[in-house]
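With one protein chain withheld, the remaining protein chains of the complex are depicted in position.
What follows is subunit A.
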Amino acid sequence: MHDKLMAELMPPDSGRCNYFFLYDGSKVTGEGDPTREGICYFYPEETPLDRQELLCSQFAGVGRCVSELSSSPVRTLRLRHNKFAIRMKDDFLWALGCSVEVPTVSVCELLDQLINLFCFYNGSVRQSYQLNSQETLAARWARYLSYLQSGSSEMCHIFSCLKTIDSTNVDPLLLLKAALILQACQRCPLVLAGCILFRGRVVSTQMSPELTMKVMVHESETYTKGQRINGPSTSSSFDGAVSSTTVFLTMSELQYLQAAPVDKDFSSHSTPSKNAPPKKTRLSRTLSDTPSTESEPSYPSSSQSPQKASLSPHLSESDTSVSSPTPSQSTADSLNPSPQWLRPPLSNGKHSHEAEEEALDQSYYHSFHNNGDGGSQIHSEGDSSVFGENSHLNGDAACGTVFDFRGTDSENERSHEDKMVAGDSRGCCGTDQGPKAEMKDPSHLPSVFDNLEESPFIGMTLYMHRVKGLVLALLVEPHFLSDAASMEEVYHSSLASLNGLEAHLRTISPGAPGAPGPYMFAHFDCIQSTLTTNLSGRPGGAPEHPFVRATSLLHSHFCNTETLQEAIIRSASAAVYGTRSVAQETYFQQHGGSLRNSGIPNHQDSAFSLPSKARHRLLKHGVNLL
């Protein structure tokens, strides 16, 4: 039985998750309790129940045994050809298994991402399982897992990087335009931060890569929903262009957002938070206030490309009349969480929850099952049928005149919002603390999961405004939705620019995929979590496979050995050079030219010329290794 199971644990696709489960140990305490009672979710869902039970019980047993023997939590386990990342919290046990070829750090990151995603949209896991049916939450786990694995290359999985637009084809001015749209939205003090996405890829973001990634999941979901004709939840006074959902931030995420300097002085209307004592004026991030010095990048959290940062001084030198903040005005204070964030759970009642759940289930189900090929739809080039590529002027692009927040429309919107959001009535899920497990990540990377262990969640609202393939996503304070003036201000101040940006990005032709050069490279920006590479990214790229594998190995080494800065990894036929700093990792392989490798160190060995070749070649890709 065991051997039969193990034989089937062979990896079907390296880099992909083979197994994932969530097991609730509190449901299985007595000798006679069936293991299946504790299985909250198991992927692949078609796995026979007795096999699910076998794996869950083994992992739970081994996990507890090793933890108790070593007095430290288990982080990874290896089972034949699978490597499992393990997380335990309270009585819950998560396990995610990938092929052993995948770096340990990547497997751990995938699991952390998955758990964090769940908590972002649902709050505490324990409470979610108290409030929702197992089927509902199973659909969500499936959806998040599917999202994390969809449409990205193996290289993307190694680094767990964000999907960004190909900035080599985009005029940097358009990236600046996107950053300015986000800044304009922050004039409203209820707006914490935002990001702009185009066809599921990041154009500009003010949030951390981790938070941006979480927001992108909802974007892909609203996109799928939008594809349906007259879905019940999309009918609203906004023509379905605007949607919102409740999300849950950790304390550290909230602090990060509030640490970013934002000038709120432009705010033209009063808000509840304005009663707070005025803080000292923070630095504005508008163009006119940007000092023309290179040492002070003007977009600390939103710059996607180095060109953009260098552009702003150029703009500001002549355009001094853009706008000027008035420091005398009292600055609205958003640093302290408003009281309503911390209201007790379920304070708003539980009206017609189940009916809403049902509607939501369907849409989740739909989204998930569309997502399999949805990724390729979204990212394939020339997908004219999907996105209405024709540059013909569509009258329905966005019409500002039907928009009215006041009166009955705002009522409609509120009920619409309720429908969209399961568990919306929960303001905060801070009750589920339990004993704090001390969890150290074996990889040195700071894990958001660790922070999550210690923090309650703070309920926030994710606001999304879609213009065809373009989405403006904003994290806003929950009472933003009931503040008609704020919503109107944000909507109207960004609508024209979003329309324009969408028109610009839509008309950009995807650059011809450059001829495969005499070298391969991958450059990972650890700060922004973005990847630049000249690999085709197509699955099954045979000549690329050794490079990807070497990169994966080197990345693993870099993660495990903090002091390691440069390394060359070689086989009989190829050598790959890797170098890293705190902010970046770069991998390089030169094609052709026989490797003169005698087996003993030889200064004529061509592998030793890789570092200088990499420095030289990668300059034109904007990668500076000097």
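Rule of thumb we're sticking to: a contact is a pair of C-beta atoms (placed from the backbone, for glycine too) under 8 Å apart; a residue touches a chain by one contact, two chains touch by 3 or more; residues count from 1.
Throughout what follows, contacts and distances are computed from a predicted model.
Its record in UniProt calls the unshown chain "small monomeric GTPase", which is the match among "quinol--cytochrome-c reductase", "Ras-related protein Rab", "N(6)-L-threonylcarbamoyladenine synthase" or "small monomeric GTPase".
Residue in contact with the omitted chain (choice from A:52, A:497, A:532 or A:551): A:497.
Looking at A:180, A:193, A:522 or A:618, the residue that reaches the missing chain in the full complex is A:180.
Within subunit A, the residues in touch with the undisplayed chain are 171, 173-174, 176-177, 180, 184, 266, 286-287, 315, 319, 321-324, 393, 395, 397-401, 492-493, 495-497, 499-501, 503-504, 507.
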